[in-house]
Each structure stands twice: as structure tokens, then as C-alpha cells.
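The complex appears here without one of its protein chains, the remainder shown in place.
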Amino acid sequence: MLEYVGKIRDIARRLLSENKVDVVIGFRQGTIPMMSEPAVVSRPEDVDELYWDYNCGINLTNYLTKRTDRIGVVAKGCDSRNIVTHIVENQIKREQLYIIGVPCHGMIDRSRILAALDGQEPTAVVVNDTEIVVTGPGFERKFNRQEYLQNNCATCIHRNPVVYDELVAEKVEEQKLDDRYADVKKIEAMSPDEKWAFFDKILAPCLRCYACRNACPLCYCPTCFVDESRPQWLGKSIDPTDVRTFHFLRAYHCAGRCTDCGACERACPVNIPVRLLTKKLNMDVEDLYGFEPGMVPDVRPPLDVYRPDDPGGFIK
Amino acid sequence: MMKGLLEYMGTEPGRLHFSWISSAESTKFVEVANTVAEEVKALGPAKHFIKEKAEVA
Amino acid sequence: MSEWEPKITAFLCNWCSYGAADLAGIGRMQHTPAHRVIRVPCSGRISPKFILAAFRRGVDGIWVSG
Partner (left out) sequence: MTSVIIAKSKLNDFLASLKSGYQVLGPVRQGDMIAFGPVNKAEDLALPYSNTRLSIKSVFFPQSERMFGYSLDKEDADAGIIKETPKEYPNRVVLGLRPCDAKAVTLVDVNMDNPQFQDPWWVKRRETTTLIGLGCEHPCSTCFCTSMGSGPFDETGLDVLLTELPDAYLAKSLTPKGDQLLKQAKGTDAASPANEKTAAEIKTKAEQTLPQLDTAKLKDKNMMELFNARFWERVQFACINCGACTFLCPTCWCFDIQDEVSKKAGDRIRNWDSCMFPLFTLHGTGHNPRDHKVQRVRQRFMHKLKYYIDKYGDGPACVGCGRCVQACPVNIDIRNVITLMNEYQTSAGTKA
């Protein structure tokens, strides 16, 4: 995706010098391999800071919430869907935005590559069409790109932006997948006790740093339920019940809104697969309401409206 | 949806119930109240999601 | 106590199920004593937080009724 960099800079330069926007939000190249930093540029001479590669997994919609200026924003498929969600939820106006659409090839999974390296430290990572070539002091390892995509990218069916003002390249072919929810169904097949034990295990390292919540563009509430004190819904320690309550409600608050951008999972400093929770809800929303979040700007999300034909099977 | 996620995380189905009863349907109320109680009773005491003394150092 | 009885939190709508419960009482109908009723102005008032809060305090079951 490196070929996008020049185009992104050209568009940003044009928008800023023609005074079409006040700022452009994109990514800056990271200071360590497989990372990049969200960045804002407001002068045409600074656009060369902007960058794009396989490590731009953070969702830039997160930086749009309640802004009042005119913004050029670089958006891959999932970002664009979250922009739609933001528009639906009145967090930003479409007229403020100039969306620089990026057809995405999927982001690479830093945590899995680091785990596979088992303590060896990469100093350079180059991604080509099929491979991820990782080099470090005294070693070179190659990984299959498709296998080491972030899990949400591997199961993504909306790689092209759904709204944009300009695309940086031709659209990419969308993936055709047999079953995007295989991992969820595997958990559903377990018995209640097995499920409980499974989630106890995956949530055990949680530090309550809230990186998953804060990386999420959906989490813009002024006061999060974990911070409420009258009443205080849950304790602040790392007691397993409190940790589980947090993860349960965080996921539930994303029901019918989550675009599976994977920012939460990418942000987690202790590698908890937090998407297993949101993905279950995505699957249910798709099954029950036939709804995919962030596709159309004028449709309210299903948990936001009542329709006479809403599924009611659970009501006695 | 909420029931779905609770069950996904290991709470037994049958702990959470929803119903819709008009204020005139006292018989339905009694019926549902009894069914709910029976189902919960069959599951036995709740084991999970209970916050007792915090399990910390 | 000879037999274990569950504790169930029942969130009942003021206008519907709470009325039905009232009517059941007037009619002297017999039913299980397992429920602890919380009257809410509407079942739409129920937030997932309430349900988790009840579970966290150790109830065995929850019944939300409109």
C-alpha cells in the first residue's frame, strides 16, 4: 500500500492549499516497526509527514468526534463505515468532511508476529504482495501476508470505503468468505461452564487500562459507565467479576454499531482477543435484523428504533 | 441481544427472562411467574457474575 | 428451610405486569414467592447495567416484564 503515500500527500496538499479543509487527519510513519501514529496536518508544507502502510490499523474516526472544523480524513473501509456511524449518531457532519478513501489490503497483525518471533526483535519489516519480511539482528523471517493479517482484516468484506470524496487508487476486490464467524460459533458450541472458563482465561491478563475502549470510535460518551459513581456499577480493581462486567458492557454498548475495525484488539497491551465479544453481537445483529453497521448514512441502527417486525422470540 | 451475549459468556440460558403481560392478564402473570421460578430453580443457585469480596491481593 | 428457593429479581412495568400482579393479588391467586419485585415506570427503563447489577449482587434469575 506504499504506493498510496504519494497520492495521499498530493490530495492533502491540494486540499490545504486550496483552503478546502482546515486540517487533514492521517497517519505518520511509526518510530518502531509495525506501528504508525495518527497525525494531523494543517499546513501544505507539512503534508510529507503523512504516510500509509500495512500498520494503520487504528481507526481515525476516533479523532473526528465533535470536531467543528473542516477536515480531510484518510479512511480505509472500516474507517469510512465508522464515519457513517458518526454521521448517523450526530458526532460529525458530512459537510465538514472530505474523505480521502483508501482501498485497503488489510493490516498486519503486529502482536501475532511479535509472538511468533518469540522475543527476537524486529528492526525492519517490509511487506510485499504475498509476504511479510521481518529482519532483525542476525535473523530474517518471512511470514505469509494473508495468514498474518489482523483477524478482523482477514474476515473483512468491506475493504473499500463506503463513502468517500476521492479514492487514492482503484477499488480492491472484496473478499468472498465462507464463514466469517467460525470463531464465534466455536465458542457458542461450548457448554455454559466451558464458556465461563474460556472467558475467565482470556480476560485474566486484563489491566483495566481501557485501551480497547478508548481506541474505539464508538466510545465517545462524556462519562463512561465504569467511571460513574452514583451509582457505581462496578469496582475498579482487577477482580475477575469487575473485569468481566467491564468487558461485557463495553461490548454490549457497541451492539449494532461495531464495524469490526479491530482497533480495540490492536490497542490491547496484553493481547486479549476482545473482538470475540463484539463479533458475537455483530453476528446476532446480522442474523436478527439483517443489519450491517455503517453502510448507509440515513438508517438508524436497529437497537435505536422499534419496528413491528423486530424479532420477539425471546419474549414470553 | 443481551441474553445472547450473557449466554455466550457462560451464563446459563434460563437465568434471564423477558415477558409481555397486560395489566388485565393476571392469569398469564401467575403462569409466567411460576414458569420463570421453576426454570431458575432447575438451574440451581447462581454461580457466576456475583461480586463478593474482591479477589485481589 | 427444607428446599432451596431461588431469588429472582422481577423488573415489572408499572402499567402492565405490575398491574397484572396487583390484579392477581386481588383475585387471590396463588403463585411462587421467589420473585422480588422492582417497579419501573416502563420496561424500556431497563438498562443492561441493571441486569448485570442484579446478577452481581447474587440473584439467581432475572425477569423483565412489560
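Think of it as A, B and C in the order they're written, each chain with its own count starting at 1.
Operating definition for what follows: contacts are C-beta pairs under 8 Å (C-beta built on N, C-alpha and C of every residue); 3 or more make two chains touch, one makes a residue touch a chain.
Since this is a predicted model, take the numbers as computed values, not measurements.
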Touching partners, among the displayed chains, of the absent chain
A, B
Among A:35, A:172 or A:303, choose the residue that contacts the chain missing from this document, as touch is defined above.
A:35
From A:50, A:267 or A:281, the answer for touching the chain not displayed is A:267
The missing chain sits against chain B at residues 51-54, 56-57
For chain A, enumerate the residues touching the unshown chain of the complex.
30-32, 35-40, 58, 62-63, 111, 115, 119, 121, 123, 137, 205, 207-211, 213-215, 227, 235-239, 263, 266-271
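By definition in this document, only the chains that are shown with their structure count from here on.
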Between A-C and A-B, the pair joined by more C-beta contacts
A-B
Chain B and chain C: spacing of chain centres that average the CA atoms, whole Å:
10
Centre-of-Cα separation between chain C and chain A, whole angstrom
39
Can you tell me which residues of chain C touch two or more of the remaining chains?
48, 52, 56, 66
Could you check chain A for residues that touch two or more other chains and list them?
234, 241, 245, 248, 252, 315
Listed in rising order, chain B residues that touch chain C in their complex are 2, 6, 11, 14-30, 32-34, 36-41, 43-46, 48-52
Along chain A, where are the residues that touch chain B in the complex?
184, 187-188, 192-199, 234-235, 237-242, 244-245, 248, 251-252, 255-256, 277, 280-281, 284-285, 288, 303, 314-316
So, in the complex, the side of chain A touching chain C is made of residues 225, 231, 233-234, 241, 245, 248-249, 252, 315
